[in-house]
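A protein chain is absent from this complex, but the other protein chains hold their places.
Labels run A and B following the written order; every chain starts at residue 1.
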Amino acid sequence: MQTLRFRHTAKRRLSGKKDEAIIGVVASGNLEVLLERVLPEAACEVDIATPLSGYDETWKAVVAEFVERSSPGGLRISINDGGARPDTVYLRLMQGSALMEAE
Amino acid sequence: MADWQSEQRARGERLAAGSKFAAGKIVAPNDATALLEAVIRPKDRICLEGDNQKQADFLAACLAKADPKVLHDLHVVQSGIVLPEHIDLFEKGIAKKLDFSFSGPQSHAVPRVLKSGKVELGAIHTYIELFARYFVDLTPHVALSVARSADRQGNLYMGPNTEDSPSVIEATAFKAGIVVAQVNEIVDKLPRVDIPGDRVDFVVAAPKPFYVEPLFTRDPASITEIQILAAMMAIKGIYAEYGIKRLNHGIGFNTAAIELLLPTYAEKLGLKGKIATHWALNPHPTLIPAIESGWVKQIHSFGSEVGMDAYMRARSDIYFTGRDGSMSSNRMYCQLAGLYATDLFIGSTLQIDLNGNSSTVTTDRIAGFGGAPNMGSDAHGRRHPSEPWLKAGREAVDGHPQLMRGRKLVVQLVETFSEKMVPVFVEKLDSLELAEKFKLDLAPVMIYGDDVTHIVSEEGIANLLLCRTAEEREQAIRGIAGFTDVGRRRDRKMVERLRERKIIRRPEDLGINPLDAHRSMLAARSIKELMHWSGNLYDPPNKFRNW
Partner (left out) sequence: MEDVTTSGRASWFQATARQRVEGLLDPNSFTEFLGPSERVQSPHLHLFDLPSAFDDGVVIGRGKLDGKDVLVAAQEGQFMGGTFAEVSGAKLVGLVRAARDHRNLPQTVLLLMDSGGVRLQEANAGELAVAELMRAIVQARCAGVAVIALVGGRAGAFGGAGLTTATCSRVGVSEQGRIAVSGPEVIETNKGVEEFNAEDKALVWSTDGGKNRRLLGGADAFAEDSMEGFRAAAKALMAKVPAFDLKTMQAEQERLAARQKRFGACDDAVSMWRILGIKEPEAIRDMDSKEFTELANSIKECNHDAR
């Protein structure tokens, strides 16, 4: 198992009142994303546990694109990856931050 | 004196040899191998039907049991290398030369047997190319066909699985060839005559009904949100934009998603009657909801599909139907329909390069071409205009040239990665490596980039018609290649400029929120729901019945 960690500073704190959300399932080609509003200000941390190695650059690009699009400031995001494709990862992250923005 | 009747005479000799095993035209199953050994000669060109659907499986097994001392060096000229027995013919030395079109189920065995030196490969064709050559330089000496039933005069009934038989048998029968058919049963009166007995020499009632592959059934339960997103973009960004009424869908989950979004998403967009009315299409079960909702005027089919017989019978306004009430398919005619009478082809593929060339070849499998290269091509011989065709033609040129031509829309609908994290967008097609490995004259390309008009991925639509340079084309493709290496190497500034010129359109540019793409938008979410849509007329094959 490989673990990756990315730290970003988002443009702003993510709006909404939810403290915690979970989306997705750990299954082949899928992933589970846990989002917790526990970090200060616009800090954002993404922790990934994945069984596949050699995709560090791809994860980095997906996370960077997500942070740029969604501005998830204040979120600690933890991922259990079942070998999902990058587009699926991106979709789940966007779905997760949409859940957290709920009022 | 010159002999101008030698073929007819040879045919007479073969018939005489075969008649020893026949009562009239009827041959007992136990005598089938002996019959084949009697009517086939070494070096003959033979065709075992079918391609990707019905199979003359009993005759294939009988031929594979022939004595290689009697039958050898045969030249196989058939569209499908599908059954293990087809490969056996080469392993056993019964066949030596090969010209074919499709080998999906044997896509790993074909490279293996090529490497073994037991096969002299002529060429890999498309379906209609091969059938066309039946009339020029690859006419079969013997055709082994397959039908549902025959009468004692040798008339054949095929029902919805008419497929290629009329083309194969016409070429063979009218050039002094021998036609043998396996049937499920011999009856006194046929529901209708698909092949006249004049063209059929011998008939064998096989011990088991012939095998048909359920190739065109896709379980809606497997359609993903990402495929739904791409389908939404295709509908709004292409079908609606160009007003596509006449079309052909290749088979796949992505196109199945489009079919299932017509009664829901496309309905909400007010597109009923404006798109997707006239089809060149196999009887996809996933089109049932759209048919039931009144979207479809008519469909002509290349072949049939397992489980759809009763539904098609009850919907004769939609499908081409014989006097007996059952559907009649014809691959040759439907391919022509796709070439000249539709305005759009859309299908999926395994690899796309920076010119838009696409291929389903990987270095360890050869699946052939089937019909896609013809469906996915712009037919230059077309002359009649239509709005979509003219609009696409105008997009491809600058200004208003005096001599204008239209363009058929050829759309590749893909996800940026296929299963197992393999990128679809690549710098160089695997096909090139395969060509070197097997010393092929041509690197197998399914659809050439200069025929492709649009590529749709979950990241957006690239309109290649509007590109004017190779560099624009390359960046347009990189701009929708997502997180693949090809996509990550994009020139971001150039991609933004292409987006401003609408060469690249993202979901947001089409007014689509990617998070809205949801399975609940599908008119049917399971095979069972398709069955209910059909009023229980659709009878799904057992392997799809998880209830």
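Rule of thumb we're sticking to: a contact is a pair of C-beta atoms (placed from the backbone, for glycine too) under 8 Å apart; a residue touches a chain by one contact, two chains touch by 3 or more.
Given the structure is predicted, the values throughout are model-derived calculations rather than measurements.
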| item | value |
| --- | --- |
| Contact partner of the left-out chain, one of A:Glu36, A:Glu65 or A:Glu101 | A:Glu36 |
| Option touching the unshown chain, where B:Lys20, B:Arg468 or B:His518 are the choices | B:His518 |
| Hidden partner chain, residues of chain B it touches | 221, 518-520, 525-526, 531, 536, 542-547 |
| Interface residues of chain A (partner: the chain not displayed) | 1, 20, 22, 25-27, 30, 32, 34, 36, 49-51, 78, 80-83 |
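The rule we apply is simple: only the chains that are shown with their structure count from here on.
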| item | value |
| --- | --- |
| Between chain A and chain B, centroid-to-centroid distance (C-alpha), Å | 41 |
| Residues of chain A that touch chain B when the two form their complex | 29, 52, 55, 57-58, 61-62, 65, 83, 85-88, 90-91, 94-95, 98 |
| Contact set on chain B toward chain A in their complex | 225-226, 415-417, 419, 421, 458-459, 482-483, 488, 514-515 |
